[in-house]
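A protein chain is absent from this complex, but the other protein chains hold their places.
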Amino acid sequence: MNKTRVEAVSDGIFAIAITLLVLTISEPDDYSHLASQLAHRWPSLAAYVVSFAIIGIMWFNHHSVFGYLERVDGGLFYLNLLLLMTIAFLPYPTGVLGKALLAGEGARTAAVVYSVTMAINALAWGAMWIYASSNRRLLTSSFPESQRRTATLAFTLGAVVYALSIGVAFINAYACLAFHGALAVYYAFDPISRRANRRPEASPT
Amino acid sequence: MNKTRVEAVSDGIFAIAITLLVLTISEPDDYSHLASQLAHRWPSLAAYVVSFAIIGIMWFNHHSVFGYLERVDGGLFYLNLLLLMTIAFLPYPTGVLGKALLAGEGARTAAVVYSVTMAINALAWGAMWIYASSNRRLLTSSFPESQRRTATLAFTLGAVVYALSIGVAFINAYACLAFHGALAVYYAFDPISRRANRRPEASPT
Amino acid sequence: MNKTRVEAVSDGIFAIAITLLVLTISEPDDYSHLASQLAHRWPSLAAYVVSFAIIGIMWFNHHSVFGYLERVDGGLFYLNLLLLMTIAFLPYPTGVLGKALLAGEGARTAAVVYSVTMAINALAWGAMWIYASSNRRLLTSSFPESQRRTATLAFTLGAVVYALSIGVAFINAYACLAFHGALAVYYAFDPISRRANRRPEASPT
Partner (left out) sequence: MNKTRVEAVSDGIFAIAITLLVLTISEPDDYSHLASQLAHRWPSLAAYVVSFAIIGIMWFNHHSVFGYLERVDGGLFYLNLLLLMTIAFLPYPTGVLGKALLAGEGARTAAVVYSVTMAINALAWGAMWIYASSNRRLLTSSFPESQRRTATLAFTLGAVVYALSIGVAFINAYACLAFHGALAVYYAFDPISRRANRRPEASPT
């Protein structure tokens, strides 16, 4: 497996999934009251923005994680494929959640489905990291041993927090959407990617 | 952040959004009068052409702006992501505007939504530029100081003009669409990208 | 303008348009008679195959033409963008033609729209070629002068033949679709791309 080509296809799936999200926003069905029709669709737009942020930030972190890898093997390819499936699938629960909130029916169910998708995504991240990092199987030699344990802890914790989001979904669908938005923002500032960002070799001219 | 990879993903989102636009063109619903059905859909086609031109020309200018950057950091990544969100979102207001003009109802509302999207897009451009250029944070050393102020002025003016387009939308939806088409053509000839185009290092064999 | 990046985005639009075509195939509306429903959709499938071949072969020829260019300038960028618009738009007339042939109504109109799209596409090819080749503006020095005139003639003839396809559409929609399929096959074997294919520098390891 050529690492560059795996990154290129991953980038492609991130880019397509993030752009396809626009098709999930509920379309107006009555143009004679367009303003109120569109105003009522704000949950659909909110779900769009949250999923867009999630995919965008995950893409950033995917980039960082692959920056720590020396090479890619078949096992990592398939764990990465599983991860990409949860991202490519995200437009479905996003559309369902937006439409359930608009309909005022089934919002709790929709939020649970959204959270379960994200929890599986978090498990895929964790599985990919543990596969790549245990015994330093695929890590670059420059990746510090101390940071390896911190990252493993962070991915484990991530899986737990996303599992918790399923509980939040049972309480309230809006709270659940806000929770996922807040988590996305947290991951935009998380230490692992910030450190990756600062590494001089990751910023070629 | 690797600048080349950020450019590649940006290119991907531009390419996908511009191609997805075709799904926004209103489909005929009565094939027994197909000629008149299609003829009535000309506003949908006009909205398609304007949005296609906007995304294509913005892609060109995105290219120019990134040509002035020495490197990419996390802040620029997220401002670029915000910019890409307004572009990936454009198919939605494009479809709504085309269908409202076809229905002869809600056209003003639809034109306002289209213009607001473009105004947010202009703000994202401005924010990205100011972040990258203030104190020459990310600029290449070869980018002339005098041109930096001109560009900041141009981006500020752009935000003002796109805010004005919201006013045009309140007057007439067709005029608003024409206004956006004219703005796209203007940006196709604007001095910043023309100069970028002439730089010898930007034209490798 | 960086030629490599223009090629990459063109490739992206070709790839997305060709893959989006699948969304234009008419879906069954009655699953209790699925076999006959799908059998009646063969014109939709035929339109899919013809458009897929057209875009695929055009991509091949786009590749050849760009292989003759030394560099890309703003004028070529925008003519290329116009060309890409006709390709990104093709899913719309493809879907309409397939559905009109299925409905048994409006097929002539749909075939005319399909042919007009292709005629505009042929004009865009011609305009791009004439812009790039007149006074050898953007051509590589290795491109032989004699072949330049042959190519100009071929592109002019192409525009004429695609204009003729509009006439074929008025006679019969099936004949028109077959005519476009035959033209695609012809272009798959046309001398210009074959020669490009044989150039040693175009076949790196």
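So that you can tell them apart, the chains are marked A, B and C in the order they are listed, and the count of residues begins at 1 in each.
Just so we're on the same page, a residue touches a chain if its C-beta (ideal position, glycine included) is under 8 Å from a C-beta of that chain, and two chains touch if they have at least 3 such contacts.
Computed from a prediction, not measured in an experiment: that's the story for all the values here.
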List the neighbours, among the chains on screen, of the chain that has been left out. A, C
Please output the residues of subunit C touching the missing chain, sorted low to high. 7-8, 11-12, 14-16, 18-23, 25, 27-28, 31-35, 37-38, 48-49, 52-53, 56, 59-60, 63, 188, 193-194, 197, 202-205
Suppose we count only contacts with the excluded chain; which residues of subunit A make the list? 1-5, 8-9, 12-13, 16-17, 20, 23, 70-74, 77-78, 81, 84-85, 88-89, 91-92, 95-96, 99-100, 103, 105-106, 109-110, 113
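Simple rule for what comes next: only the chains that are shown with their structure count from here on.
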Figure out the least number of contact steps between subunit A and subunit C, where 1 means they touch directly. 2
Quick one: compare the interface residues of subunit A with those of subunit B and tell me same or different, with half as the dividing line. different
Rounded to the nearest 5 degrees, what angle rotates subunit B onto subunit C on CA? 90
Farthest chain from subunit C, going by mean C-alpha coordinates, please. A
Between subunit A and subunit C, the Cα-mean centres are separated in Å by 37
Let me have the rounded angstrom distance from the C-alpha centre of subunit A over to the C-alpha centre of subunit B, please. 26
Residues in subunit A with touches to at least two other chains are numbered none
